[in-house]
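What follows is a single structure, written as C-alpha cells, with notes after it.
All protein chains but one are shown in place.
And then chain A:
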Amino acid sequence: MRQSTSNPDQAVRTQMKSLQRNGGLPLAIALAAPIGAGIALVFQAYCLAQVLGRTIEGGEPIEAVMPLIAVAAGLWMLRGAIAALGDYAGTIGAERIKRRFRTRLFARLLDRPASLASKPATGAVTGSLVDQVDALTAYFANYLPAMIAATILPLAFAIAVMPTDWVVGLLFLFTAPLIPVFMALAGWGAQAATNRQADAFLRLSGHFADRLRGLLTLKLFGRADHATNEVYAASEELRQRTNRVLAIAFLSSAILEFFAALGVAGVALYVGLTYLGFIGVNPGMTLSAGLFALLMAPEVYAPLRQLATHYHDRAAAKSALMEIDKQLGAAPEETTRRALSTATPTRQPGAVDVRDLTIRNETGSAILDQLELSLRPGEHLAVMGESGIGKSTLLRAISGLLPTAGHIELDGCPVRDLPDNERARRIVVIGQRPSLFKASIADNIRFARPAARREDILEAAWKAGIMEFAKELPEGLDAMVGEGGAGMSGGQAQRIGLARLFLTDPDLVLLDEPTAHLDAGTEMRCLDEILAFCAERTLILTTHNAEIAKRIGRTERLAAGRLFAAVGSVNQRKPHKGAA
C-alpha cells in the first residue's frame, strides 16, 4: 500500500484535478455547454412569454408575433443542439481521460518489480483497470458539467429576470445563498447513502463473487442448498439496509424539491396577486412579464436538481480511485529507468559472478543462503536439487528480477544496474511455464523478437520441436493459442518457450527445467539444439534428469540454500563458503 498522504481524501481530489486536465478541449466544451444552453433558454423563454402575452392579453394577430415565434423556435433548437454537443463532448472528454489513465496504469503494471509472492490478485487488478476506471466516466461527463451549471445558472437567471420584475429577481437572488445549503443537503444524503451502502454492497458483491468462485467446492461438500440460501439471505439483508439508507437519501432530495416547489409557488402567488391587485409593488405587470417569471422559476432550481441526481457519481469516482490506488498504486521502489552501465564488457562476454546471495521467503526463512557461484564466459552449468528447494528462485535472482541481498554480476557489472533493454538483450530466461498470449503460435514465438522474419520463426519452431505437433493442426503455426495458453499442454508451452530462445542472441542463457514435460526422444533432440545454440554462450540449466546434467558437464546440487558440486560432476569443487 502507498505511504498515503495524511489525508487520503485530499490525495484523491488532487488526482481528480490532474486527470481533469487530460480532458482537453472536449471537456472544456462539455463544461461550457450548460451555460450556453442556459443563455439560449433565457431568450427563448422571453420570446415565448412575449408571444403569449401579446396575443392573449394584447389581442395582437398571429402575423404580428410570427417573427418572435420563429426566433423562439430557433432558440429552442439551438438550445437542444448545444446540450447535445455538450453531452457528446463530455463523453469524448471522459473517454480521453480514461484512455490516458489506463495507459498510465498499465505502464505502471509493467514496471512493477518482481517479488517472491507467487501470484498477484489478478481479478482485483483487472477489475481496477477496466471497471473502476469506467466509474470515472459519470464524474467527468455528468457530475462536473452539472456542478458548473448549478454554481452559475441560478444566479445568472436571477439577474436575467431583474429588469422584468425586481421582486422576482430578488426572490431568486434570495434563494441563491440557500443554494449551497441545498447542495449540502443533497450531498449529505447522497454521500451518507453511498458510503454506508457501498460498504454493505461491496461486502455482498464480494460474498456473491466469492461463492461463485467456490461453487464446485460447495457442491462437492454437499452444501449447494445451504450456499444458495446464504446468498439469498445476504442479499435480502442488503436490501433492508439499503432501503433504510435510501429512505434518508431520497428524503434529502425531496426536501430539495420541496424548496424548489416553494420557490415556483412563491413566484406564481406573487404574480397572481399582483394581477389581482392585492400586491402593488409592480402594478403595471404585463402577462408577458408574469409568464416569463413563471417560465424561469423552475429553471432556477433545475440545475440543482440535476446536480443532486449526479451527486453520487463523485462519491463513486472517489471510491474507484481509492480502489485503483490500493490495487495498482504501489509505485516501484526504484525507478526502472536505470543508468547506463559504465563497465566495459570483456572480450568474450558472459562471465557470471554471484557472491553472498541470500533470499528469504515471506516468513523470513532463507531459500538461498549466502550462495556463491561463478561461471567463466561460455561455461555450462546444470543445477539439480529437490523440487521446491529454490532452483527457479536462483535463476530469477540471477536474471536480476528479484530484490536480493548480495552481489550478482555479469561481466563485472551488477545485473540490477543494467538498463532494462540491455539486460533483456544479454540475458534470456525461459521459465518452467512460459507465458502464452491469446495469439497465434507464430506470434507467440515472435514475442521474443517482434521484428523476426517468418523464416526465422519457422526455423526456431523446427528446432524446438513445435512442428511435430503444429503440422497436425489445420492452421499450422497460425493456430490460435487461447487465453493464458488454453489448449496447449505443458510440453507444448515449453517448446514455444524454447523457440523463443532460438530467436534471441544473448550472452547468458538461463533455462528452468526446459525439457521436463517432453518425452525422452524429443527431450534429447531439444537438448542437442540447446547445446548447439549455447556453444558460445554461458548457460545455466536446472533439471531433475541426471542424464541431461551429465551432458551439460559441470553439475551442482542446490541444498540448504547453497550449491554443492555434485558427485561425478566434471568440475569437482568444494562447497562455496563464507565471503569470497
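FYI, a contact is a pair of C-beta atoms (placed from the backbone, for glycine too) under 8 Å apart; a residue touches a chain by one contact, two chains touch by 3 or more; residues count from 1.
Rule of thumb we're sticking to: contacts and distances are computed from a predicted model.
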- prompt: Looking at UniProt, which of "Thiol reductant ABC exporter subunit CydC", "ABC transporter permease", "Solute-binding protein family 5 domain-containing protein" or "Dihydroorotase" names the chain that isn't shown?
  reply: "Thiol reductant ABC exporter subunit CydC"
Query: Which listed residue, A:R213, A:R376, A:R454 or A:K471, touches the chain dropped from view?
result: A:R213
Message: Tell me which of A:I39, A:L52, A:A146 or A:L394 is the one touching the absent chain.
response: A:L52
Field: Identified contact with the non-displayed chain, of A:V264, A:M467 or A:M480
entry: A:V264
